[in-house]
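For this view, one protein chain was removed and the others were kept in their places.
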Amino acid sequence: MSETTSLPQIPTSLASLRESFAGQSSSTRALLLMAPLIAFELLVFVIPFLILLRISFAEPSSDLIYEPGSWSVEAYAAVIDNILALELLWSVISYSFLLGVVVTIVTVVLALFYAYAIWRSTGLVKTLLLFSVVLPLLTTLVIRTYAFRPLLSPTGTFNELLLSVGLLSEPIQFVPNTVGAVIGQVYIVLPYAILAIYSVLATMDWHVVEAARDLGASRPRSVAEVVVPQAMPGIIVAAVISFAWSVGAYAAPGLLSENITFALHVEELLLTDLRYPTAAALSVIMLVLMLAAISIMFAVLNRFGGDFDLA
Amino acid sequence: MTSTLHRETLENAAFRAGYGALLVFMLLPLLVVVVTSFSASGRVAFPPDSFSFVWYVDFFDSTQWLDAFTNSIVIGVGTALLATLLGVLGAFGQELETDSVVGSVVAPVVLIPLLIPPVILGITLLLYFNEVGLRGSYASIILAHTLWATPLVYFVMRSVFSRFDWQQLDAAHDLGAGPVRSFVHVVLPNVKHGIFVGALLAFIISLQEFVMALFLSTPGTETIPVLAWTEIRQALDPMVSVVSTFLILISVGAIIVAAIATNLEWVSKQLS
Partner (left out) sequence: MSEITLHELEKQYGETTAVEDVSVEIEDGELLCLLGPSGSGKSTTLRMIAGLETPTSGEISINGDDVTDDPAYERTTSTVFQDWALFPHKTVRENVEFGLKMRGVPADEREQRAESMLERVQMTGYGEDDPTNLSGGQKQRVALARSLAVNPDVLLLDEPLSNLDKRLREDMQIELREIHEDLDETFVHVTHDQDEAFTLADRIGIMDQGQLVQVGDPDEVYENPKNQFIESFLGDTNFVDARVTRTTDDAVYVDTDLGTELVLPTDTEPAVDEGTALTLSLRPEILSIDQPSADGGTAADDASEQQLATDGSSRTAVTGTVENVIYRGSTVRYSADIDGTSMFAERTDATTGTLSAGEQIRLEWNGADVLAFREDGTRVSL
């Protein structure tokens, strides 16, 4: 409703603004205002990616990092061969995707639950719950991962607690282990996922859920029938962010697990081995694979959630 | 009847226990960091065996950490300024021309960097800054952080501008205020909180960002998270907790300031 009432105001305000910028059309002014942003995105985002693409097609060189001006698909061939031969890169990539999938599922379920709790709460509890989301969000992921070391290590708080109450007879190896990496990575992406879902829930009408209960839907059923479909745009954003960042996870697996992920491997290629074309080619391939996975995810989730587009 | 009552109560209890557990999960790691910073021994354990301020004393004696702190502040302020300038101007331009082709391309392009894993951005920018000779400069890290901070400022400002009643501007013109005066007296008072919160967010994002900084920094431009990371990988001592406590305190302060300037719910909506 507010959209339809505010729409007619825009043309009149534009007209008056037009007068104040005498002699310039509104699109020129808008363009001038947006120009710095456009230039920035071109220089620091679009061109760098074109250069990444260019380097991925350069010929590797033993002493110059890569051969300037050369064209070659050698780096791609090497990467793809390695993957298809189920060698190191295959395990690196499959582990990265596995981590991404597991983290995404855990994160989305927890985020939906927590966002629902925030939505339903009021007053001080709501403030506390929101604070508990925003604070980790604004804390560096180094700290967020580091904190799990004393908690999860074999001599850490959890194990000691479980041992002392007699639930365990010997400590569980959470870290370094995949379990630790998953916990750490979930902690990293959870705040973003919660806020993405909460921002959609916050616009939802609680009466709709009441109507479902009134018509005979039990509590879990009303969530499945009414809350989830309506929250789908937020769930999709949460899933995409969780997935993209977890496949490319660096800190959590680096600190809490011994398995090598794509991010850790590519860092080694780049900073230790100085194999730029290979690193670039691997990055491009990962980006393509991730985009494909995200497209599939979109298609699947959209079937449950109805219409949704990124804009 | 009693069984359904029982089930409802049970469901309620389970629901509360569920989000209570998640609340602990969200806050416990940060609590661990703060508490271990007061540890007296060199071992990071939670809860610590004994408490002291020795690691705080060490922090203020360490030129390495204080240098990293300076680097972080320089880069954070630079990012906040640049991202705010780009974001505010861009959002204002978009507001003037809501249905231009350029505008409809800009919004997704600004957003995409947030959806790309920071590692890939880090690699890409490392290769790029290598090519253009910016590697090892403050500018390289500021530009990288701006890539992440700008979308936040931009979307905060979009939402601020869209809530602004542009008829007020007509009213100001009608009452005889010129373009500059009407902007200063009518638009600015309405959007200054948004600009402030946007700049604050940009600063915090930069202060806390780690992966891109790791790829782009050199010993002279190491930020706090990068130095913390290298320290953790070598040895786990409470010094990192001390540094982390400072970072957490800065974030808490920023949230409180932003919450006073607007309100927490609004801030969290902008972050999503």
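Every chain is named by a letter (A and B) in the order it is written, and numbering of its residues begins at 1.
As a convention for this text, a residue touches a chain if its C-beta (ideal position, glycine included) is under 8 Å from a C-beta of that chain, and two chains touch if they have at least 3 such contacts.
Since this is a predicted model, take the numbers as computed values, not measurements.
K.L.:
Which one, A:226, A:239, A:252 or A:285, makes contact with the chain that was left out?
P.N.:
That would be A:226, which touches the missing chain.
K.L.:
Can you tell me which of A:133, A:188 or A:212 touches the chain that was removed from the display?
P.N.:
Considering the complete complex, A:212 is the one touching the chain left out.
K.L.:
Residues of subunit A in contact with the chain that isn't shown?
P.N.:
Touch with the absent chain occurs at residues 205, 207-208, 210-219, 221-222, 225-226, 229-230, 232, 305-306.
The working rule: only the chains that are shown with their structure count from here on.
K.L.:
Can you name the residues of subunit A that touch subunit B in the complex?
P.N.:
Touch residues, subunit A against subunit B: 6, 9-10, 12-14, 16-17, 19-21, 26-27, 29-34, 36-38, 40-41, 44-49, 51-52, 55, 110, 113-114, 117, 126-144, 146-151, 155-157, 187, 190-192, 195-196, 198-199, 202, 219, 234, 237, 240-241, 244-245, 247-251, 254-255, 262-263, 266-267, 270-271, 276, 279-280, 283, 286-287, 290, 310-311.
K.L.:
In the complex, go through subunit B and note every residue touching subunit A.
P.N.:
11, 15, 18-19, 22-23, 25-30, 32-33, 36, 44-47, 85-87, 89-90, 92-94, 96-98, 100, 102-104, 106-120, 123-128, 131, 143-144, 146-147, 150, 154, 165-167, 169-170, 173, 178-179, 182, 204-205, 207-211, 214-215, 224-225, 228-229, 232-233, 236, 240, 244, 247-248, 251-252, 254-255, 264-265, 267-269, 271-272
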